[in-house]
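Only one protein chain is missing; all other protein chains are in place.
Read from first to last, the chains carry the letters A and B; within each, the first residue is number 1.
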Amino acid sequence: MPMRMNRIRPGIPRSQNFSMDYETVIGLEVHVHLKTKTKVFCGCSTEFGNEANSQVCPVCLGFPGSLPVLNKVALDYAIKAALALNCKVQEYTKFDRKNYFYPDLPKNYQISQYDLPLSRDGFLDIYLDGKNKRIGIRRVHLEEDAGKLIHKEDISLVDFNRTGIPLLEIVSQPDINSPQEAYEYLTALKSILEYLEISDCDMEKGSLRCDANISIKEKSQTELGVKTELKNMNSFKAAKEALAFEIERQGELLDKGKAIIQETRLWDAKELKTLSMRTKEEAMDYHYFPEPDLPPFVITDKKIEEIKKAIPELPQEKKLRFMKEYGLSEYEAKVLVLSKRGAECAEERIKAYPDKNKKPIVNFLIGPLLSEANLRNVGIADLNVSAHDLVELVEFVNTDTISNLVSKSVLSEMIESREASASIIKRKNLIQISDTDVLKNQAEEVIKENPKSVQDYQGGKNNALMFLVGQVMKKTKGKANPKVVQEILRRLLKK
Amino acid sequence: MTITKETVSYVAHLARIQLNPRELEKLSGQLKDILDFINKLGKVDIKNVNPTSHILPINNVLRDDQPQESLSADKALENAPHQEGNFFVVPKIIE
Partner (left out) sequence: MNKVNLNELTAHELLGKLKKEQTTSEEILSILVKRIKEMDPKVKAYVRVDKSNGQTGHLSCQQAGGRQELAKGQTNLLKGIPVSIKDNICTEGYNTECCSKILEGFKPPYDATVIKKLKEAGALILDSKTNMDEFAFGSSTENSFFGPTHNPWNLDCVPGGSSGGSAAAVAADEAIWALGSDTGGSIRQPASFCGVVGLKPTYGRVSRYGLIAFASSLDQIGPITKDVRDNALLMNVIAAYDPKDSTSVDLKVPDYTKSLGNDIKGMKVAIPAEYFIEGLEAEVKHIVEEAVNKLKELGADYKRVSLPHTEYAVGVYYIIATAEASSNLARFDGVQYGFRSKKPKQSLIEMYKNTRGDGFGDEAKRRIILGTFALSHGYYDAYYLRALKVRTLIKQDFDRVFKEFDCIITPTSPTPAFKIGEKIEDPLKMYLSDIYTISANLAGIPAISIPCGFTKRGLPVGLQILAKPFNEELLFQLAYAYEQNTPWHTTKPKL
């Protein structure tokens, strides 16, 4: 076989080069812990972080003679998620046993769903590079989680606290075509699940786990390439990195004319690469069969309607509504709807803003307010700045009472001290100077003090003007209205 | 359809049961006889027959999401062949 020419553009990672030769095909499998009080088949608590083997009972330990009984709320949450992901909820669904041996699986089978899952054929829309894209969802079903293993030198320790926590398995169609799309998908999915309040989606706590299947192929090829399974990606960012790495790795192999082995690879977050799992297990025969200890479930239209009513306005809907009602751009709306609490907080403030043109308050929400929130590692709703106070602050900027620059520090102080903006401005004497006479004096002084810059400006260097404006700002301790200063300087220096 | 020694060996592995050669030989023979007997099920006309995986006409057995008492770690580990602190211990899993 002749060596393939390396046709990628040098210096640009292959994952962005995909449009050149190879198309990437990614499918994501996400497992999410449902936020029920008790486990899926028994009454043990689902609390995280307690002493090993203290939240267990004969059922979740799989002791001989124990039997499962399904948690009503787990089922409701699962249906809720399926509906929010636009899936068709099955009228008749049942559980099946997935049989395999592993120490974190006390019965050596997992109660899951196989051929009649709770729901199938849904979708999730993502927004990237100014375009909407629909990612298909193959199925959403309910199952039980396994325990946790701690590996030591010669032994492994088993903690069954996590066994039996309800898991939602969400399997996408292989409609994702780049690591960035994968990232957007995961973000959008997490957002929806948080809106539904059915999961914490905390990858660090293990309440959201993600595995990927990825293959690449030549654009002209109709057949999919050999896929590898990726595991151990512990954050959305890691997933993006792992996928990007894998595209490179597979691309290099194909370039060299080598074959890709179908295998499972683990992401190494330290070395930033994927590693093959050394033991190659033959294709697992789980010998699924219907779970005899659980009679099947019939989900009526009435039940579905009931649960549908409990679904709040979801991110996509809310985004479109913000765009329509408040004139936001798609990007602005996307940022504000990411979290439900944040969206509600933002909307309250937008509504409180008296003007029909919402741009000023929106800019403030996405700009300074969001920055402050990120700095403190919280959401904008946690900043304790009331709608009234925020609107007042934005109005001060609008009326040129204070400058934009000053408003940022005022905001910071409002958050720290809970003082109202008017009071801070008065106390710290931050009112913007817009009086032309006063500013004219300052400007004239600055002109006198900076002859070279004047010369430069009059010689055609526009930057020099901004320098002079800056000097006036300095003299007035940032209180001068920069627009007015600029105008005055222009007039004075016109020759 | 019959069962060979190789199949029995594979299935024993799937079921995680160690068989010595004598056991494998004997078991394969016995299973072959049993399957020959069972194979007469092939004569039954099952067209349009639904499988019975649950004999009772009941559905939707659910319980409330209310916490129940758990076992103490001591009780959970009482029968453990090997334990360390509050953990069950197994030989190292080779990944």
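What to note about this one:
FYI, a contact is a pair of C-beta atoms (placed from the backbone, for glycine too) under 8 Å apart; a residue touches a chain by one contact, two chains touch by 3 or more.
No experiment lies behind these values; they were computed from the predicted model shown.
Remark: the absent chain touches shown chains A, B in the intact complex. Taking the complete complex into account, A:Leu70 is the one of A:Leu70, A:Ala346, A:Leu365 or A:Ile402 that touches the chain left out. Interface residues of chain B facing the missing partner chain: 1, 3, 7-8, 11-19, 23, 27, 30-31, 33-35, 37-38, 40-42, 44, 46, 49-56, 58, 61, 63, 71, 75-76, 78-82, 88, 90-94.
Against the chain not displayed here, chain A makes contact via residues 58, 61-70, 97, 99, 101, 103, 106-109, 156, 158, 285, 287-289, 292-295.
In the analysis below, only the chains that are shown with their structure count from here on.
Per-chain Cα centroids separate chain A from chain B by 41 Å.
Chain A meets chain B in the complex at residues 36-38, 42-45, 51-58, 61, 69-75, 94, 101, 103, 149-160, 277-279, 285, 287, 289-290, 292, 294-298. Residues of chain B touching chain A in their complex: 14, 16, 53-54, 56, 58-73, 76-77, 84-95.
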